[in-house]
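Missing here: one protein chain of the complex. Every other protein chain is in place.
Now for chain A:
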Amino acid sequence: MVMPSLHIGEIVEYIVYWINDYFGFLLDIFSEFIDVLISGLRDVLMFLPPVAFTVAISLLVYFLTKRKAGLAIGTALGFLLIDSMNLWNLSMETLALVLSSALVVLAIGIPLGILSAKNELIYHIIKPALDFMQTMPSFVYLIPAVIFFGLGNVPGLVATIVFAMPPAIRLTNLGIRQVPVELVEVSDAFGSTPIQKLVKVELPVALPTIMAGVNQCIMLSLSMVVIAAMIGARGLGYQVLVGIQRVNIGQGFEAGLAIVIIAIVLDRLTQSLTPGK
């Protein structure tokens, strides 16, 4: 028996072009918004000269990690190293992309996570979509992103958002579902409205889990921002890409090292914001 050949690829292609043709104006608005977000953040990050920025972020790490001097010193050395490798501007570009992506992901992901924890139907719709988003190779997102948004930072960021969204939704959902039954009963028994229950009981109790989602989302954003360089996202990723194309070990390693430094600092910062640990 010969299986009928299904041309799913063609169908997806058709849908993508159809969306591009008929909803192009919405995509343009979205594109404009993303662009403003990224360049705004970049301008803020580049406002301070490298040394002043290094001091500022080291102090931030010092106080947020409850005065762990070692971590603060490490952060300072790391950022000074980035500057001495002449990768400062590219690093700030990457940082701006990561933070923009994280902001959008959390703004969409946390409410979706809450909804899917509260509503079984939404949960069952979202769950396979998340599985799809997480297991589809991340390079595949780059293609429709290019069709919708052209080349540059914006499609790179959109692909990053899609890639980093699942853990934020999943862990918010998990955190809210894991709130002990008695605590939910407490808020009901004392006459909470659904909003009061969410804000005063469920979110605070779920916060450590939600923060783990925030951490995951930032880490995934960072890794995807590098890949997004393939479709024209600027920053350290582009430097790595050039290093690969020219088989320039030194250039690739330096950019990679800068990414590692940024990753560790962001990871420790988000972890230190998690309460009760």
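Note that in this section a residue touches a chain if its C-beta (ideal position, glycine included) is under 8 Å from a C-beta of that chain, and two chains touch if they have at least 3 such contacts; residues count from 1.
Throughout what follows, contacts and distances are computed from a predicted model.
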Complex member absent from the view - protein name from UniProt, among "Ferredoxin--nitrite reductase", "Cobalt transport protein CbiM", "HPr family phosphocarrier protein" or "ABC transporter ATP-binding protein": "ABC transporter ATP-binding protein"
Candidates A:39, A:89 or A:192 - the one touching the absent chain: A:192
Candidate in contact with the missing chain, chosen from A:81, A:183 or A:264: A:183
Hidden partner chain, residues of chain A it touches: 180, 182-183, 185-193, 196, 200-201, 204-205, 207, 275-276
